[in-house]
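What follows is one structure encoded as structure tokens, with my remarks underneath.
The complex appears here without one of its protein chains, the remainder shown in place.
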Amino acid sequence: MTEFLSLREAVQKYVKPGISLAMEGFTHLIPHAAGLEIIRQKIRHLSLIRMTTDIVYDQMIGMGCADKLMFSWGGNPGVGSLHRLRDVAEHDYPHHIEINEHAHAAMANAYVAGASNMPCAIFKGYRDTSYPEVNPNIRFIQCPFTGETLTVVPAIKPDLAIIHAQRADKQGNIWMRGIIGIQKEAILAARQSIVTVEEIVDQVDEKQGGIVIPRWVVNAVCCVPKGAFPSYTEGYYNRSNDFYVRWDEISRDRQRFLDWMDKFVLSTNDFSEFMFKLEKQGYV
Amino acid sequence: MTEFLSLREAVQKYVKPGISLAMEGFTHLIPHAAGLEIIRQKIRHLSLIRMTTDIVYDQMIGMGCADKLMFSWGGNPGVGSLHRLRDVAEHDYPHHIEINEHAHAAMANAYVAGASNMPCAIFKGYRDTSYPEVNPNIRFIQCPFTGETLTVVPAIKPDLAIIHAQRADKQGNIWMRGIIGIQKEAILAARQSIVTVEEIVDQVDEKQGGIVIPRWVVNAVCCVPKGAFPSYTEGYYNRSNDFYVRWDEISRDRQRFLDWMDKFVLSTNDFSEFMFKLEKQGYV
Amino acid sequence: MSKTGYTSSEMMVITASRFLKNDAVVFIGIGLPSLAANLARRLHAPDISMIYESGTLDTKPDRPPLSIGDDELSRKALSIVSVPEMFCYWLQGGKIDIGFLGAAQIDRFANINTTVIGNYSHPMVRLPGAGGACEISGFCTHTLIMLRQTPRNFVKTLDFLTSVGFGKGSDSRSGLGFTGEGPQAVITDLGILEPSPDTKELIMTYLYPGVSIEKVRKSTGWPLKIAEPINITSVPNKEELMVLRTLEKMMK
Partner (left out) sequence: MSKTGYTSSEMMVITASRFLKNDAVVFIGIGLPSLAANLARRLHAPDISMIYESGTLDTKPDRPPLSIGDDELSRKALSIVSVPEMFCYWLQGGKIDIGFLGAAQIDRFANINTTVIGNYSHPMVRLPGAGGACEISGFCTHTLIMLRQTPRNFVKTLDFLTSVGFGKGSDSRSGLGFTGEGPQAVITDLGILEPSPDTKELIMTYLYPGVSIEKVRKSTGWPLKIAEPINITSVPNKEELMVLRTLEKMMK
């Protein structure tokens, strides 16, 4: 069922205008290369879903790929604000996007519900906060046994999920280790999925730790070394904390951001060219 | 927070008449030694909870430890009937016990709800089956977003959970690998917990695969080598398929069962004596 | 065996194995289904993904397991998941193509009973109960049911409805929130029954070689519908029998 494609082919095949797209990676294994390829292919009108909306979505939002955004935290982790996200929320730049905001627990439970083929998730939370006033997708029900009030949110069932992982084997089974976040749930909740990996090996094995996502829930595997940069891939390379800091200056000003994206993303053919250019310019 | 106790001390301290007790281990790592120690200490009036009610509960039920039983499958795996369970269900022998019967998915979700401090769990299932007629703890609600009918069961929150695992470290952190079943959820759902282990080591590590349950959710750790016999402990010893087959003859007749339990369990001081006697008599 | 050169159990297992395609993701219980899947893997379906309830995804045991928790399954699994994950993400999540079910009783709409014979509160026979059967029947895309065809097993009215096949027939399964399409076939020791496309009542569509129509009628507790003309399955071929018997020997 799994195809091995180049990232360009996979994005062409699966990322269509108007779809809902979850790109996950909780502080680790963030699918940055895939985000840049979507920008390169100028795909618009996406409903973006991501718990920790950080640089990858700042780039996509700033470049106008998104019509909607569902998120539960948006910032530059360890650095501060996300300037493109702020610009769209505060000034509708580059255009207005619809925001569907949650807390982490709500999104985590909603992904679990999606992966479990449930229409909704119940949990505790949001009571007496302002969220139910601004998000009509937060409702409350009573436990039929105790009468206790519980919070309900709709399941997340994206059209497409994209994640990054350490390895795939030649059948398309995916192996990842370290901080595993919400990626497995995102894949299982989605109708289709793309996984970028650092390398393709003969066989993957849980006996060395980590988890395996079986091939039959993955549509496309793309080998993209360093594909999580500036995030990291445990066992391969560390987080570029420096790039996170530099993103603050790159993204602060609209024109500076656009120039930078033009130079490094739109004017390069793929992620390896992008990385080569970054290295030449002293970013890595 | 974790105490290192002998199994006898741990059972004396935590297994009190009238409590609800979940002993889990899904086809692997079944806490047999703990079950025999409870029988040895003649503790009665327990509300027993276990998904795959197999030999360990057959023994406890046959010896009169249980007032209630919650389960979702009861049999001798790979062999056939569980004769003591059948005798209590069909003939109230040795006395009537209250049965709270579920399907696996319901109990799995109910443990997750317990571990998550929820009063209930929602899932799909049981619709148009006979279960809702015989179990008042199966109810239905509507999804507030789609109107779909969903099934609700109360969370499982046992007074005590007992599991068996491969190792503990000297701080009381628990490591287990292989088929992990529902054990972590049982521990986290329970108010108190006992873990029997094959050995105590300096340090446990997830990097070799498996999972770690942190010390602060474990009350007592007991070192009981072979403590899962006749079930198995991956990396230590295999399942005694032979004993499962022999249990069929041991347990089929009431008197034969009582004599066997008297000889091997009540007349031995602890699990290592029990195992020694079994070996001498050619059971192992 | 003397007459045909194979037993009715062997015929059941071989028949079931023929349903399993190479790319199938199959949820397996112990006993005949496990044998059938392991047989298929050694014959025409080397890449089949075998899933056991205990949490082993895509396991490739060298010998057929003796229980769903057999250490052989866990050692050879692509991935081992927790019980909640198995039931929520994989089964209810609709990620499995084919699920096997056994039964103590089945009715004409392929609903099954594995809970009790007799009255629930004071059963004549207390059976093991549901286990994973409810979710297998609800959420695997297709199910295959394996049981012997006798008037005691093939009953007019179930003593207890453990898991839903086609409910009261026709479209009564729809609207129950299931992703699975329901039983694809019932494989007995006499032949194969399949649901009628419209009413969903089971129809005997195949007989094993040498089995008479009279025999299957007598072995069924309701007026059995029989396809006209009835099909006859092919006899087990030499390879099927040889591999199956090798597998069975490994389990001793």
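In order of appearance the chains are A, B and C, and numbering begins at 1 in each one.
The definition used in the following text is that a residue touches a chain if its C-beta (ideal position, glycine included) is under 8 Å from a C-beta of that chain, and two chains touch if they have at least 3 such contacts.
Please read all numbers here as calculations on a predicted model, not as lab measurements.
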Task: Among the chains presented, those that the missing one touches - done: A, B
Task: Touching the absent chain when the full complex is considered, from A:L7, A:M51 or A:C65 - done: A:M51
- [ ] Specify the residue from the set A:A103, A:I213 or A:I250 that touches the hidden chain.
- [x] A:A103
TODO: Kindly state which of the options B:N173, B:T196, B:N219 or B:S251 is in contact with the chain not pictured.
DONE: B:N173
Task: Residue among A:T129, A:Q203 or A:Q281 touching the omitted chain - done: A:T129
Task: Hidden partner interface residues of subunit A, rising order - done: 26-28, 51-52, 71-75, 77-78, 81-82, 85-86, 89-90, 101-105, 108-109, 111-112, 123-131, 134, 148-150, 178-182, 184-185, 231-232, 234, 238-239, 241, 244
TODO: Name, in rising order, the residues on subunit B that touch the hidden chain in the full complex.
DONE: 1, 112, 115-118, 171, 173, 184-185, 188, 204, 206, 211-214, 216-217
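Here is the rule we use: only the chains that are shown with their structure count from here on.
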Open item on the list: Farthest chain from subunit B, going by mean C-alpha coordinates, please.
Closed with: A
TODO: Could you grab the centroid distance between subunit A and subunit B? Build each centroid from C-alpha atoms only and quote it in angstrom.
DONE: 40
Open item on the list: Nearest whole angstrom, what separates the Cα centre of subunit B from the Cα centre of subunit C?
Closed with: 28
Open item on the list: Going by the contact rule already set, what residues in subunit B reach two or more other chains?
Closed with: 123-124, 148, 150
Task: Contacts with two or more other chains, residues of subunit C listed in rising order - done: 80, 88, 92, 139
